[in-house]
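With one protein chain withheld, the remaining protein chains of the complex are depicted in position.
Here is subunit A:
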Amino acid sequence: MAESTSAPGRDLPGRDAPALPTFAVRALAFARACFDGPVNGAITLGCLALLWWLVPPFWDWAVTRATWNGNANACREAGGACWAFIREKFWFSIFGLYPYEQRWRPATMMTILVIMVVASTQRRFWGRGLLVAWAVAAPAMLVLMGGGVFGLDPVQTRLWGGLTITGVIAVYGLALGYPLAILLALGRRSDLTLVRWFCTAVIECVRGVPLISLLFMAAIMLPLFLPEGVTLDRLARVLVAYTLFTAAYMAEVIRGGLQAMPRGQYEAADALGLSYWKKMRLVILPQALTITIPSQVNTFIGLFKDTTLVVVIGVFDFFTTLRAALGDPNWLGFATEAYVFAAGVYFLLCFAMSQYSQRLERSLRPGAR
């Protein structure tokens, strides 16, 4: 049916598209590929042996001998994984030290956060409306958590914890850091010497320090230098440090994208008489940001996992609440379960980010539009 276009001028008979191979055929081809020589055969057998060695004992521990209900003694008798421990501590790992009677507040806040984040990932919502929604939701969520108005009991930020605080730090830090990163990246390539120096200095200084020491400075050292009477909430200080760190790392990724743009794009925009900001907004940044999506997501995922470092200043993030749960005298000795659970949750969230970025990349590719 399809006309051959590859060799114009020659009149070849049309051909049907090849039939899709059946499952059996594909499986056979796969098996053949796995054993198509002594080396590949040996590697395949080695991998199978490794799986045989790893999977059954893990399955035995995690499923067959696992305990889903009951207390620590039931777990110790069964000898397998103690998922009852995770069940007992599940909501604690979500809400941390937040007052028990008030847990509906972080629950509502998390729901709003998830809805906002999911909405933001859908291209059809992109626009002014979404920005307005964020401008309303972002302070509203903080007020809901912090209270002190509308009859809500005030809750100190030091009590915010669990997956809630991980979400707050990651979303607010990344959302505030991203625009800052774009400005820093543009500034570093600016023609204005002072702006360029300033942006370079900020990026290099922040990037040259480990996040953990930046957090420590922000949380513990900063109050010592502040004038008397001037105070800033600890979580706010942590967020500022994390935002700066995010911005410095992202700025370099975005700068890579800016530099990858062919000169012709800049010149074409100039030729159209676009101002600097219009040129960046309409021509350069959309392309530069699109081509750097893989490294942006790479940095995002790294930064997301870095949120666990806030434990050094006593913030109980998701991972730390699980570690705190390990100290419960009634549930001593279930560290493996907690770490497996934490690894699973972090993997799910990071994997979702990675999958989303791949979808975004496909839909933003020039050819796909």
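Here is the rule we go by: contacts are C-beta pairs under 8 Å (C-beta built on N, C-alpha and C of every residue); 3 or more make two chains touch, one makes a residue touch a chain; residues count from 1.
Throughout what follows, contacts and distances are computed from a predicted model.
Peer 1: Would you mind picking the UniProt name of the chain not drawn here, from "Nitrite reductase small subunit NirD", "Citrate lyase acyl carrier protein", "General L-amino acid transport system substrate-binding protein" or "Cytochrome bc1 complex cytochrome b subunit"?
Peer 2: Looking only at the record, the undisplayed chain corresponds to "General L-amino acid transport system substrate-binding protein".
Peer 1: Consider the whole complex, including the chain that is not shown, and state which of A:Ala62, A:Val312 or A:Leu360 touches that chain.
Peer 2: A:Val312
Peer 1: Of A:Gly148, A:Pro210, A:Pro286 or A:Gly344, which residue touches the hidden chain?
Peer 2: Within the whole complex, the residue contacting the unshown chain is A:Gly148.
Peer 1: In the full complex, which of A:Ala185, A:Leu235 or A:Ala248 touches the chain missing from this view?
Peer 2: A:Leu235
Peer 1: Among A:Asn69, A:Thr193 or A:Asn330, single out the residue that touches the unshown chain.
Peer 2: From the options A:Asn69, A:Thr193 or A:Asn330, the contact with the absent chain belongs to A:Asn330.
Peer 1: If you put the missing chain back, which residues of subunit A would it touch?
Peer 2: Given the touch definition above, subunit A has residues 88-89, 91-92, 95-100, 131-132, 134-135, 138-139, 142-143, 146, 148, 154, 156-159, 161, 172, 176, 179, 216, 219-221, 223-224, 226, 228-229, 231-236, 239, 311-314, 316, 320-321, 323-330, 332-333, 335 touching the missing chain.
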